[in-house]
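For this view, one protein chain was removed and the others were kept in their places.
In order of appearance the chains are A and B, and numbering begins at 1 in each one.
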Amino acid sequence: MVLTAGFLDNEPMRIALSVGGGAALVCAVVGVATVMRRQAFAAHALADVSSAGGSAAYLIGVNPLLGFLAMAAAAAGIMEWADVRSARERDLLTGVVLGAGLGLAALLLYFDATVRSVGGAAVTVLFGSMFAIPAGIVPLALAVAAVALLASAIIHRPLLVSTLSADLARAQGIRVRAVALTHSVALALAVALSAMTVGAILSTALLIGPAAAALRLARRPASAVALAALIGLASTWGGTVLAYESYYWTPGRGWPVSFCIVTLIFCAYLAASWVGARAERPQVQHPSGCQGH
Amino acid sequence: MFAPFMAHAWIVATLVALVAGAVGFFVVARRAAFAAHALPLGAFPGAAAAGLLGVNPLLGLTLFAALGVIAITQLQRGERREVASALWLALSLAVGTLLLSLSGQYAQGLYGLLFGEVLGISARQVLGVAILSALALGLLALFARPLLLDSLSGELAAAALGRARRLEWVFLLVLALSTVMALPVVGALLVFSLMVGPASAARALTDRPWRALGGSVVLALLVVWSAIALAYLTDWPVGFFVGLLSGACYVLGRLRGPGAAVQTA
Partner (left out) sequence: MSQAAAALTVAGACVTLGGRPVLREVNFSLTAGEFCGLIGSNGSGKTTLLRAILGFVPLDQGRIELGGQGTLPGGIGYVPQKIELDPGLPLRARDVVALGLDGARLGPALPSRSRAERVEQMLAAVGASEFADRRVGLLSGGQQQRVLVAHALVRRPRLLLLDEPLANLDVRSTAEIVALLRRLSRQSGTAVLLSAHDMNPLLGAMDRVVYLASGAAVAGKADEVVRTEVLSSLYGYHVDVVRVHGRVVVVAAEAREESHAAVERDPVHTAPVP
């Protein structure tokens, strides 16, 4: 494969690579804790719900990243505020928030199409448009990424203990709810950022995929984070370049960026779980009683 | 709103609510809200594929729903359930964007598939939905008790039945059938909220399982009927009202139910 010379000179491409890279990095770091805490569904729900914010931003004509951010943070706040402990209640509450948020998105997108006649808003909001990110968003996006990374780094250890056992954490003097809330805010930031780049619907891939792949291989939390960051960055940059290049191989339209990125992430996951399963086999003697969840 | 051209919409919506209410009971019991969301949403690329090939969209949807069942059960091995759903969802949607971009019909039809369309349901579609809902309800009736036992404890069900693993297949299959039929009407994004909201309220109203299942069906019917009527009157999308009313069901259930109060133990 021959890379077209000079794709780095292309302005939309540079923006896509920097914002996409930032999103991938943040998602990988936040994603590892999210998968460990069994919050994949919540992460997905935040992403989908944030699309209502994106739609609203198009309707009133403000920076769409602000829209995504506001809605993701609101949804995260509702879920933390409800302070539901049991796994079943959390699953339900997440589902209900997701449903209500998507309903709202439906209405706002309908208004986008009818009131403002922004016909493509649904596609842009839900599926993202990496090559159409306005340059004005870049500083805000990178600032959001930095804040999320910082927050994750600060609560790294207390969050690990809370994930292991809330009682253990409390006995150690950790304020479990405050730590969980901080993590949720970081999650909301990560989700908003990735919803902006790969689209609300696909940000789940960026958040869960690299983290899940890394967790199949890593033996320590720190190496899981590093590995996830590597996989996320490689897939995002690789996918972006692939999509850009595909304009030259395919007749006319090229492959969507989101498709390229997600496919690379999924391949990485499959490879990781294959390697992980092979490495694990001698250790686990009898997985017969294991139910898989 | 009761004009002849709306007749199909009412029939299909009623069938959808019957099935979604019943299946929703198990979705709540089994903590499967994510799967209930991922299966229909992950099936919608099937419609795009069908459009590309020029075949009946229901065929494409069924194919992708079946793929979803296989993918989710396979990915669940040695992995967290919710991660399996997330991965399948991401992959199928990525394929969906590719198919949509290939077929060139990006925006049109997409909105309807995601958020639902009550108008323009053909007689053939009604027949398809009727057959699928009969299948789903039949399977559910057959496996209702083992599924309930399995929700209580996978190990209990395994001890009683020998093979509890199969039950996850059965459950996902029923889920797939019921979402495929509901998808064109309520939309891929919101089928699941019709399952979660009414069932969560019903479980808070009674302690008896089968009564809760009945209550869930009744509430789902109310939600869908009101949503269609409101959508017809306001011209706003059906999905909005389904999401809103399902959320209202959940809140009501939490406010007054005895079941909801005992969650601290």
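Note that a residue touches a chain if its C-beta (ideal position, glycine included) is under 8 Å from a C-beta of that chain, and two chains touch if they have at least 3 such contacts.
Because the structure is predicted, anything quoted here is derived from the model rather than measured.
Considering the whole complex, the residue from A:R85, A:R220 or A:R278 that touches the absent chain is A:R220.
Although one chain is not drawn, the whole complex shows that of A:L59, A:A82, A:V138 or A:V161 it is A:V161 that touches it.
Which of A:L92, A:I174 or A:A192 touches the hidden chain is settled by the complete complex: it is A:I174.
Where subunit A meets the chain that is not shown, the touching residues are 36, 153-158, 160-161, 163-165, 167-174, 215, 218-224, 283-284.
Methods note: only the chains that are shown with their structure count from here on.
The touching residues of subunit A, counted against subunit B in their complex, run 35, 38, 40-41, 43-44, 48, 84-89, 91-107, 109-110, 113, 119-120, 122-123, 126-127, 201-202, 204-205, 208-209, 212, 216, 253, 255-256, 258-259, 261-263, 265-266, 269, 273, 277, 287, 290-293.
Across the complex, subunit A is touched by residues 28, 31-34, 36-37, 41, 76-83, 85-87, 89-91, 93-95, 97-98, 101-102, 104, 106-107, 110-111, 114-116, 154-155, 158, 164-165, 187, 189-190, 192-193, 196-197, 200, 236-237, 239-244, 246-247, 250, 263-264 of subunit B.
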